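Of the protein chains in this complex, one is absent; all others appear in place.
In order of appearance the chains are A and B, and numbering begins at 1 in each one.
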Amino acid sequence: MRRAALILVPYVWLLVLFLAPFLIVLKISLSDAALAIPPYAPTLKDGIAALIRELDFENFVFLTEDDLYWKAYLSSLRIALISTVLTLMVGYPIAYGMAKAPDEWRATLMMLVILPFWTSFLIRVYAWMGILSNEGLLNQLLTWLGLISEPLIILNTTTAVYIGIVYTYLPFMILPIYAALDRLDASLDEAAQDLGCTRTQAFWLVTIPLSRNGIVAGSFLVFIPALGEFVIPSLLGGSGTLMIGKVLWEEFFNNRDWPVASAVAVILLLILVVPIVLFQRNQQKQQEAEQ
Amino acid sequence: MSQTVFAPWDDPNEKPLIRFQNVTKRFGDFVAIDDLTLDIFAQEFFALLGPSGCGKTTMMRMLAGFETVTEGRIELAGKDIGPVPPNERAVNMMFQSYALFPHLSVWENIAFGLKRDRKSKAEIDARVDEMLKLVRLEKFARRKPHQISGGQRQRVALARSLAKAPKLLLLDEPLGALDKKLRQDTQFELMDIQETTGTTFVIVTHDQEEAMTVASRVAVMDEGRIIQVATPAAIYEYPNSVYVADFIGDVNIIQGIATPSGDESYALNWAEGQPPITATSQTKFAEGQKAHLAIRPEKISISSEKPEGAVNLLQGKVLDIAYLGNLSTYHVALPGGQVIKAQTANTRRIARRNITWEDPVWISWTATAGVMLEQ
Partner (left out) sequence: MKRLSWFNVTSLSLGFAFLYLPMLVLIFYSFNASKLVTVWAGFSTKWYGTLFQNEAFLDAAWVTIKVAVISSTFATILGTMAAYVLVRGGRFMGRTLFSGMIYAPLVMPEVITGLSLLLLFIGIGLDRGVLTIVLAHTTFAMCYVSVVVSSRLVTFDRSLEEAALDLGSTPWEAFRLVTLPIIAPAVISGWLLAFTLSLDDLVIASFTSGPSATTLPIKIFSAVRLGVSPEINALSTIMILIVTVGVVTASLVTKRNAVRAQKDAQAAERAG
């Protein structure tokens, strides 16, 4: 009895507040927009038969016809991919440095990586607005150094979005790579050098392959949320920065077209299934390897 | 005999405390316990001995109530304990990992079970103090488990499981985590405590020396079955199979064909060009039946001169000497290539012993030295 209750409470909660809403999104994506409250038809009030008869894939057809949407999907994928690679390039040397640091520094370095993670995401994105703007700190600095005469336009461009994603998701990249490097036996590197590798060779032939799991995990942890990101493109990106999270938001709040917003969400989820499954498999493999 | 020997298993009127009746336990397709029947008597110190995966831990967990039986039944003092949940069984267990609650002090750990019985504070205090005294840990009552040594933790675990005065105490590899010296001291302590409290102990171990030292009876297990149940001396001197002979201590196994040569006496033809071995056996062997002769190395004498009047006498060459301090084991190669181990006590200083590598030697043993086994 107790066991049943223990299972049922969280189970039912998730069924009602996670699965059901998701099914509603799916259903509305197949409905038509209407000038009513709620602004779509048919609703459950119209009866089950009418409901099934009138559902169709019109919204999905619409998504393929209007090039705004598929351009937004492609651009989100590109931005997420490029920023994942950039985050890896910035994050790996930091994780490597942490793993090589003397033991008494480790806890402090770890704390320094975790601290931004607990700090408000919004504030961390906002911090860059003041730095990247035309009269912002970066332009002031570059002008003062005499490197530029005209301010660089960075804020409200895709470049600013890259900077924002790399900055906010950096801890997600550093932590799994650090964990992988930390587990690595230092004598492996020494053995490689003993067998005739240069330090660089040892790094590429031993350290990198053995930290692969950390790299893969970190990359997915950046790529997956970056794909559906809304805050960063809307604060740092410009009108030219197309990201699907922002499109969905605008479709919903500005155009009030719920069926199309739902269809956008369904497609986004379908795109996410691939990296999520790959990520899960990587995690599972890692767990098995540890056992 | 003036003193009564503790041997309830030989008394047909004695009722067993625990009775396994045709117990089978399956995990999916894997048979952990295979149609096992066994009686354990009150106040016994009973050892389940076997290699890992032989089912000994499963038997213990079934007694504690953490596993259910698939078939058959387990009785405790005449009652089927199948439906009784672990927290209502008058059985306590000392876990291999000790399972001391890390957030509670030594005192609170020992009091844990007593508090569950809603005993009065005075009663709990008295009992915990008694237990602390029994395991000589009065000074450490306020410490947390991670603040005491491994040996002390082991004693806390023992005290905690004894505090409720269970009818039966289960000990899962109780000394496995201790180093060798401490383990030997603790074995005697365990026996003392078992005797003082009069509790029935069932111990699970893979260490045959430990089982032989502490137990009144030993059950040797393999692949979910009990191969032999007997006193340690009987297990050692009269193993019922090659498996048991080999599992307990060191042994030479000589395979051959038996020919009856008199009353309970047989000639064993074991190698071409070698004289047959004479051995006695109470078990009957037919003419031409295959037999294994198991002889302990210490029952074989070794000498550089040919001994007079030996029943079984072979000549060979010393291949290896293992010097163990108190004992030396000689590996003697026979002309046919077989190697026989012989052991002698080092009663003389090493410089004066006369046998060394490559020496030709004589080995000999009596007709009653070995046991003839069918398999």
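Methods note: a residue touches a chain if its C-beta (ideal position, glycine included) is under 8 Å from a C-beta of that chain, and two chains touch if they have at least 3 such contacts.
Source: prediction; values computed, not measured.
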{"item": "Among A:82, A:210 or A:269, residue touching the chain not depicted", "value": "A:269"}
{"item": "Of A:78, A:100, A:212 or A:285, the one touching the omitted chain in the full complex", "value": "A:100"}
{"item": "Missing-partner contacts on subunit A, residue numbers", "value": "2-3, 6-7, 9-11, 13-15, 17-22, 24-25, 28, 38, 44, 90-91, 93-94, 96-98, 100-102, 107-116, 118-124, 126-131, 133, 135-137, 140, 167, 170, 224-225, 227-231, 234-235, 245, 248-249, 252, 258, 261-262, 265, 268-269, 272, 276, 279-280"}
{"item": "Positions on subunit B contacted by the hidden chain, ascending", "value": "64-66, 85-88, 91-93, 95-97, 99, 101-103, 112-113, 116-117, 140, 144, 146-152, 160-161, 164"}
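Keep in mind that, in the parts below, only the chains that are shown with their structure count from here on.
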{"item": "Centroid distance [mean C-alpha coordinates] between subunit B and subunit A, Å", "value": "60"}
